[in-house]
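Excluded from the complex is one protein chain; the other protein chains are retained at their positions.
By letter and in written order, the chains are A and B; residue numbering begins at 1 in each of them.
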Amino acid sequence: MAFESRPFEHDVDTLLDIEKTPLQRLAYYGRFLWRDRGGMIGMFIFLTVVVAALFSPQLSPYDPLDQRLRDSKLPPAWAADGTWDHPLGTDNLGRDILSRIIYGSRVSLTVGFFGVLIAATLGMLIGSIAGYIGGRVDSAIMSIINLILSLPYLLFVVFIAAILGRSLLNVILIFGITDSPIFARVTRGEVLRIRRSGYVESAISAGARWPHIIVDHIIPNLIGPLITLATFEMSAMIFYEAGLGFLGLSVPPSVPSWGNMLANGRKYLTNAPWIAAAPGLAIMYTSLGMNLLGDWLRDVLDPRLRRARR
Amino acid sequence: MHRYFLSRVLQSVLLLLGVVVLVFFMVRITGDPASLMMPRNATPEQIEAFREAMGFNRPLIVQFWDFFTHALVGDFGNSLHFKSPALPLVIERLPATLELATAAMLMAILIGVPLGLLGGFSPGSVLDSLARLVGLLGQSIPNFWLALIMILVFAVRLGWFPSFGRDEWKSVVLPAFALGLATMGQIVRLTRSSTLEIRSEDFIRTAHSKGLLPRTIYTKHVLRNVAIPLVSIIGVQFGYMLGGSIYIEFIFAWPGIGQLLEQAIGWRDFPMVQAIAVFTSVAVLALNLLTDAAYMIIDPRIRYGIRE
Partner (left out) sequence: MKRTTLLLSLLLAASLLVLVACAAPAAPAAPAAPAEAPTEAPAATEAPAPAGPSGTLVRAISTFPNSLDVPQTAERQASTTAWQMFDSLVWFDDDGTIVPSLAESWEVSEDGTEYIFHLRKDVKFHNGEPFNADSVVFSWQRAAQGNFEYSTHWQRADSVEKIDDYTVRITTPEPDALFLSIMADNWAMIPPGYFNEVGQEGFEAHPVGTGAFKFVEWVKGDHITMEANPDYWRGAPKLEKVIFRPIPESATRVAAVQTGEVDIATRLSAEEAATLEGLEHVQVISYPLTRIFYVAFNNLTTGVGQPTEDKRVRIAMNLAVDMDAIIDAIFDGHAKAANGMVASGELGYDGAPPFGYDPERAKELLAEAGYPDGFDMGMACPAGAYTHFEEVCEAIAGYLGDVGINIDLQIMESGQYWDLEAQKQLPPLFGDSWSSAVGEAYPRLIGSLGGMDFTYSAWYDENIAAMLEKIKVTVDQQKRAELYRELQAYMREDPPFIYLYEPVTFEAVNTRVKGYRPRSAETYFLFNVSVEE
């Protein structure tokens, strides 16, 4: 999953203007966001997905599991026989596709969010240890991590998922653990850079204590690149969760997830294409939005590239 | 330089050992490998007999040593489905997967690099929009979904390409495109941003003032700049493609390793899955060493281990 962002990861290790206060920085980002339409669109898309996930019961016109066999395979509203009762149509068991898409965002976002949370926590731990100790330990850990990142990741994910069986928790754990090396690499890069920059040393000599240093210097510097990375990785996890669903290895089939909907819908591709089209577009929409958002974050956090864009 | 390369080899071997350990314990993570590998409706007696036959009732350490020493010489036991040694069955599928991955990679590079260059030359143009579109869509279209739609459109409706199999040169077009789109998107983005970056460099302006043709300059510099990340993309993306090939080979009935893995999981043929995991890791790590060697030729600084 890290593959989407990996070649750019040199962009991620970025320079932050450390002199600015957080508030000033936020205002600055805001202005930048306003100017960058791609980022705006990305943010908008991301927010719609979050809202859909948070308020699924309020937004869904129907219960996503409610079958009405009589109304199965109704086309979307804009098609000839469609009705606005089911704006995106119904699936083979007469379940409302719009409602299922809305509920599906919960699975996707849950996997993405908690997967990234675990990956980031583990990765930060390993990365900061490597970066902090430095020397041979560091280069050994990093070489191994680089090699791990080159392994056919998806293959191992499928292997593990096949053994553990279908459950949301398993999917989250699998992504969380297998994706941690990329976070470790970025964290370690940042920690090294901060250490080299010398202000930690000067803070220590000025009598600052470690908790203080971590809160004041390390975290603010880490947070930018890690958020950028988290955005890309979350998008990738949503993507791969759907892929696992397609192979029948993600959440149980009764759960409305985009991957499961796609896997089910492919049987009807010729006579009821909307069943597979809707979840496919939902995955595309979310992934697109998060990539635009990630691009924007990277631009904001990386002055080098920003200059090049003008 | 030799020392650097040697340490890379050593690390690869170490990681490989790690992979062997991982695949050994992975099938035991649920506690009972016998019931994991037997059909779901096997009777307890059948499972017990299987456990006996596979030696799963021996102490873990004995089993591990057994597995490990056999794995070293490429013996992962018999495939449960084919009842014959697993590894040769995997190696047999390698050419097909290599062919698909290479075709996908070539397609990604041959379309991606020019598109990125053209987009970068004239930001905001129609071509640039196309480049950005490919860059974004490459990352956001699920390839398995795209594959199904491409079969419907280009095989069933238009009849331009076969819908499945590996028979003639046309057979590879649809699966290679579906598999390569993500990589193509990355290459477009990479080339495009490199082009933009170069545009803003001082020496370009100098070159301008000297009256040299701008496009030749761009292209030369951009390609040189892009070469290194491109090589690293190829290394990394090969691993990605092996993963993605699970979907693509499955959908297009392409007789490669990814398809074998998808089926092996369905058969609960875990000795086969283990062999696939280890073998593909070997392949990817070997390819990585090759890219390392390529780096050293492209960029002499690496010889001294400056690049991390």
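Simple rule for what comes next: a residue touches a chain if its C-beta (ideal position, glycine included) is under 8 Å from a C-beta of that chain, and two chains touch if they have at least 3 such contacts.
Note that the structure is predicted; figures quoted are calculated from it, not measured.
In terms of the touch definition stated at the top, the absent chain reaches A, B within the entire complex.
When the omitted chain is restored, the residue from B:P33, B:P162 or B:G185 that touches it is B:P162. Residue-wise, the contact with the chain that is not shown comes from B:L136, picked out of B:M37, B:A86, B:L136 or B:V236.
For chain B, the residues touching the absent chain in the complete assembly are 35, 40-41, 43-44, 81-84, 89, 92-93, 96, 123-124, 126, 129-130, 132-133, 136-137, 148-149, 151-153, 155-157, 159, 162-166, 250-253, 255-256, 259-260, 262-263, 266-267.
Where chain A meets the missing chain, the touching residues are 36-38, 41, 67, 69-70, 72-73, 75-76, 79, 92-93, 165-166, 248, 252-254, 266-274, 276-277, 281, 284, 288, 309.
Here is the rule we use: only the chains that are shown with their structure count from here on.
In terms of their C-alpha centroids, the spacing between chain A and chain B amounts to 21 Å. Contact residues on chain B toward chain A in their complex (touch as defined above): 7-8, 11-12, 14-15, 18-19, 22-23, 26-27, 29-30, 36, 136-137, 139-142, 144-145, 148-149, 152, 156, 182, 186, 189-190, 193, 196-197, 199-200, 229, 232-233, 235-237, 239-240, 242-244, 246-247, 250, 258, 261-262, 265, 270, 273, 276-277, 280-281, 284-285, 288, 308.
Residues 3-4, 6-8, 139-140, 142-144, 146-160, 162-164, 235, 239, 242-243, 246-247, 249, 262, 266, 269-270, 276, 280, 283-285, 287-288, 291-292, 304-305, 307-310 of chain A are the ones touching chain B in the complex.
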